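Below you'll find the structure I mean.
Heads up, one of the protein chains got dropped from this complex, but the rest are sitting where they should.
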Amino acid sequence: MSGKLLPHDATYESVTSAVTGMTLRRKTHRGWWFGFFLGLMLLNILLISIGWLFAFGVGVWGINIPVAWGLAIVNFVWWIGIGHAGTLISAILLLLHQDWRSSINRFAEAMTLFAVACAGLYPLLHLGRPQLFYYMIPYPATTGMWPQFRSPLIWDFFAVGTYATVSLVFWYLGMIPDLATMRDRCKKRWQARVYGLLALGWRNSAVHWMHYKRTYLILAGIATPLVVSVHTTVSWDFAVSIVPGWHSTIFPPYFVGGAIFCGFAMVLVIAIPLRWYYDLKDLVTEKHLDNMAKIMLASGLTVSYGYLMDAWAAWYNNEPFDSYIYSNRFDGPYAYCFWALILCNCLIPQALWFPTIRTHTIALFSIAIIVNIGMWLERFIIVSLSLHRDHMPTTWAMYYPTLWDWLLFAGTFGLFITLMLLFVRWLPSVSMHEMRELVHASRETAK
Amino acid sequence: MIVDRRMPHVIHELADRINRHLGAIGSTVRRIDSPVVRNDQLPQSSRNVIVLGDESALLDSVQNIIQQSQRSVVLASHKNRNAISATWLVPESHFMETWSDARAHDGTASVVQPMISPLYKSMSAVEVLSALMNDAESGYDSVRKTWTMNDAEWETVLANGVIPNTAFEQTSESEAEPAGIDRPSEGYNRPAVPRSDETIVELQFLPDPSVWDGRFANNGWLQELPKPLTHVVWDNPAWIAPADAANLKLQNGDLARLSAGKRAIEIPVWIVPGHAQGCVTLFHGYGLGHAGRVARETGFDVGPLLGSQRATITNLHHSAKIVTTQHHQAMSGRHLARSGSLNAYLDHPAHPEFAHPASPLPEANLHPAWSDDGHKWGMTIDLTACVGCSACVLACQAENNIPVVGKTQCDMNRHMHWIRVDTYYKGSADLPDQTLHQPVPCMHCELAPCEVVCPVAATSHSDEGLNQMVYNRCIGTRYCSNNCPYKVRRFNFHDYSNDFVDTPVMELLSNPEVSLRSRGVMEKCTYCVQRIENARIARSIEGDTLRDGDIRTACQSVCPSAAIRFGDLNDPKSEVAIAAKHPLNYSLLEEINTKPRTTYLAEVNNRIS
Partner (left out) sequence: MIGSTEPMRFCLAQFSDADALLKAVVRLRDEPHVSLDAFTPFPVDELAEAMRLKPSRTPLFVLIGGIVGMISMYALQYWVSVLAYPLNIGGRPLHSWPSFIPPTFEFTVLIASLAGIFGLLFVCGLPRLHHPVFEIDAFKQASSDGFFLSLSSDAESLKEGHLQRLLMDAGATACWEVPDA
C-alpha cells in the first residue's frame, strides 16, 4: 500500500525538506497573507460579537422560551464533531495500522484542536452569566456548593475539557521529534531557540524513541474511547432529557457517525487546498483522498440510517409528542431545512460510490462542503427544531437567529482560519518522522 | 340567570321570564333603580372649566369644552389630553393615596382609605372641591364629615371597608310580565347585515379587556397581560371571523381599512375562532395621543368609527406587527385541558373517562421515593371554575416582581409571566365547540426533569416539595427550561428588572419579600414561598403550627371564581387535599411521570353529547 502513498524516489531528506520547506524556506506567500487577513477580519468579528454579547447578554441572540438553545449549541456540536476526524485519523487509524494516516494526521490533529477551541467557546458564551462558569468546576467553595453530577452538562464539561487537553497533549507529543527537526534545520538563531525550547531537547535517542512509541500507542489507545465518549456525551445533552426529538437511544452512535462524517469532510476541505497550494501531492496522494472519501461515504450511510431509525422509532412508539416532532420536520415551518439536510447528507454523498468522483479534487471538495452544511443543518434541526414544538402546543414558537447569532458563528471561522494558518506557517504540518518511517518501511519491503 | 348587558332587549326579557319562573326574583335576584351617569348633560361650552379626574380625557366633548374655554383647571394624574390643553394642571393623587368614598353598583357605600401618603405634592378630587368651597380641609375631614358616626363606628367601618345598610332599596315587584314573547325566536330578529357584499361588516365596539377604555393604557402590567382568547399583548387588533378573513385573504396582523362614510380607520385584524361571521369587533382604549410613556405608540384608535353600525372592510395588503404569546390553540391530540359533560361524569362518578384517559404507561419508578413527611405543598386548579380572566397572571406579576419586557421582547417569546392562562379551542378550527382556559404555573414536579439537568444544582427540591430556584447559583444554561415539558420557566435574556425599574419611584413597585433577578438567570413560580414563610413565622410567633388557609398564593387570592386551591396535601382535611383526591383530578402530561404537585380538576360542562 505504501507504494501508492509515496513517490518511488522519496528519501528521508526529500520528505523532510518538503515539510520543513513549507515553514523555513518558503517566503510568506501573498495567498497566505490574504487568508490570514481574512482570518483576522473574522477574528475581529468574533471579538466584537463576544463584546456585544457580554455587554447586552444572551438576549442579543434569537433564543427564547421554548427554544432556549439556538445557534450557540448548534455550532458547538458542529465544531466538536469536526474535531473528531482528527483524533480518529491520528488514534484509531494508528491502532488499525493504516499507514496512509501519516501524512494527514498532524494537520488533522491541529484541525481537531482548533475546532475544539472554537467549540469550547460556545458553552461558555451561551451561559446567561458566563462570568460564573467556574461553578461547574468541583472546587471547595465558601458556599459549600458543588456541581450537580447528574447533569449531562457536567459530563460534557469533563468530556470536552478532557478531550481538549488530551488532544493538545497528543498533538504536541507527536510533534516533539518534528520540532527537533525544525530546530536543527532552521537558519535563524531565534527560530532555533524557539523550536529548541518547544522540542524540549529531543535528540532522537533510540532509548527515547522506544519510550515514545510505546507511550504514543497507549495514548492512541486511550484517545480512541475518548473520542467516541466525547460525542456520546454531547449526544447525552439531548438524549438524557425528556424533550421529544431528543430523548432517543440512537443518539450516541448516530452522533459519533455524524461527527466522523463531517470531520472527514472538513479534513478534505482543508487538505485539498493545502495540498494544491503547498504542492504536497507527493505526501497527500490521490489514495489518501480516495480513502477519506470512502470513510465519508460509510459514515454518511450511518447517519442516514440514524435518520431512518429516528423516524421509525417516532412512528413505532406511537406517542403524540415524538411522532408530531417528526412529522413537523417533514412538513412544519422548517421543513425546508429538513429536506436540504436529506439532500446534503443522504443523497449527494452517494456520488462517492464512483471512484472518479472520489479522486476528483473539485468534486470531492464540493461534496465535502455540502456535507459540512448538511451536518450543520442536522444539528440545527436536532437542537432548535425539537425545542420549538414540544409537549405543550400553547408554548410552541419559532426561532429566528439574529445577526449576532450569525456573526458569532462567522467569528469562530476567523479563530479557526487564523490558528490554522499560523499552524501551517510555523509548525510542521506533516509528521516528518512518520513519513521517514514510511520511507524506511518501503525500502525494507523493496529489499 | 344573568344576561350580558350587550344582549338585545328580547334576551333580557326572556331571562327575566326565566328568573320569574324560577322564583329567583326577590330571593337571588334583586332589582334596584340603578343610578345613571349621563354624559349628555354637558354644556356645549363654558368660559371657566374645572375638570376632575382622568376618565373624561377620553371624551372628545370634554376636550372641545376645554379648548373653547378661557380658563380651565384640570386635575389629572399625568399628562393626558385634557392636561395638555388646560390653563392649569393640578396633579391628582392616586386613589390609594387619598381619603374618599364610593358606592358599589348595588349602592353600598364604602370609605376609600389611602395605602400610603401621597408620593408627590398632589390633591384628590375631594380636596380640590373642598378647596374651591373655601374650607380647604383635608380629604380625611371631608369624608368624616360626610358620614357622621362616632369613633368606634368609624373604626368598624374602616375595618370592614363598607358602611352598613347603605344599599339601594329594592324596587317593588309590580311590573307585569312582558307579553308577546312566548316564542322568543319569533320576537328576536337578529339585525340583518346585508351580506350581498362580503366587504360590509357589522361593527361591535368593546372596551379593551385589559386597558379598558384607555384609562389604564399607561400601565405596563396591563399592556403586557395577554388578552383573553387571543393572547395579544400591547395592541388592540380587530377581531374577525375565520371565514371572513379567508374571504378577504386576511391573515393575523394584516392591516384592513374599515370605512363608514367619510370616516375610516386602518387597523390590523386578528382571526378569532368562533367569532360571528359578518361582524368585526373593535376595542377602544388604544391609539390615543398623550397616553403616557408606556402606552406611547401602542395600538390603533377606533374612535373615528364610534357610533357607526357597519363599515366596509378592505384588505390593505400589508401588515402590522401584532404580538401574541400563544401561537397555537389546538391540543394536537394531547390530553392537556380535559373536559367532559356532566352526564359523562354522572355515568362514571368515581373515575370519569374524560379526566383519566387510558394511559399506556404503568406506574413506574426505578428508585425509592423521597420521604414527604411534614408539609407537602400542592395546588389544584379547577378548570370548571376558571373563566380565563388572567387576574392570576397580574397578581403573580405584582407579588413576585416580574418585570414588564415590552412588545419587542414579547415578540421574541420572552415574556416573563410565571403563570399563564392557556386557551384551547376544541372542535373545528373555525367554529370551535368549546373554549377551554387552563392556568399553568410551575407544576413543582416531584420527579422534576428541570432539576436533574442543572449542572450547578441551582434548582433543587425543598423537603416540603417545592421546586426551588437559587438565583445566586444559576449560571444560565437554560437547560432546565428545555427539559421542562410545561415550559413554565422564564429566563432573563436581558437585564429586565433593572430596565423595568428605571425611575426611583418604580423601586416602590417591588415587593421587598421577593428578590429581583439579574440578567442571565432563570426564574419561575415559587408557590409564593415568601407567603409560605411569612405565614409560618406568624404562626410560630403565636406558638402554633400552620393551618389550612393560612397560606394563600397571590394567584389564589385574586381568583374571582376560587378556581385555585393551595395548601398541604398531607393534611387530609385541607381544601387542596380534598380537591386532589377528587375523581376529576388529573395531572398535566401525567404520561411522562413527572408527578406534578399542581394538578387540575377537569372541566365539567352542560353539553349534551
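Every chain is named by a letter (A and B) in the order it is written, and numbering of its residues begins at 1.
Assume contacts are C-beta pairs under 8 Å (C-beta built on N, C-alpha and C of every residue); 3 or more make two chains touch, one makes a residue touch a chain.
Small disclaimer: the values here were computed from a predicted structure and weren't measured.
Check A:36, A:100 or A:155 against the missing chain and you find that the one touching it is A:155. Contact with the omitted chain, checked across A:76, A:236 or A:278, is made by A:236.
Contact between chain A and the absent chain runs through residues 11-13, 16-17, 138, 144-150, 152, 154-155, 158-159, 161-162, 165-166, 169-170, 173, 177, 180-181, 183-185, 196-197, 200-215, 218-219, 222-223, 225-226, 229, 233, 236, 432-434, 436-437, 440.
Mapped onto chain B, the footprint of the missing chain covers residues 367-370, 445-452, 454, 457, 460-463, 595.
One rule holds for everything that comes next: only the chains that are shown with their structure count from here on.
Residues 56-59, 62-69, 126-130, 132-133, 135-136, 143, 145-148, 150-154, 157, 237, 240-243, 319-321, 324, 387, 390-398 of chain A touch chain B in their complex.
Across the complex, chain A is touched by residues 326-334, 336, 409, 412-414, 420, 422-424, 440, 449, 452-457, 473-479, 481-483, 485-487, 489-495, 518-522, 589, 591-592 of chain B.
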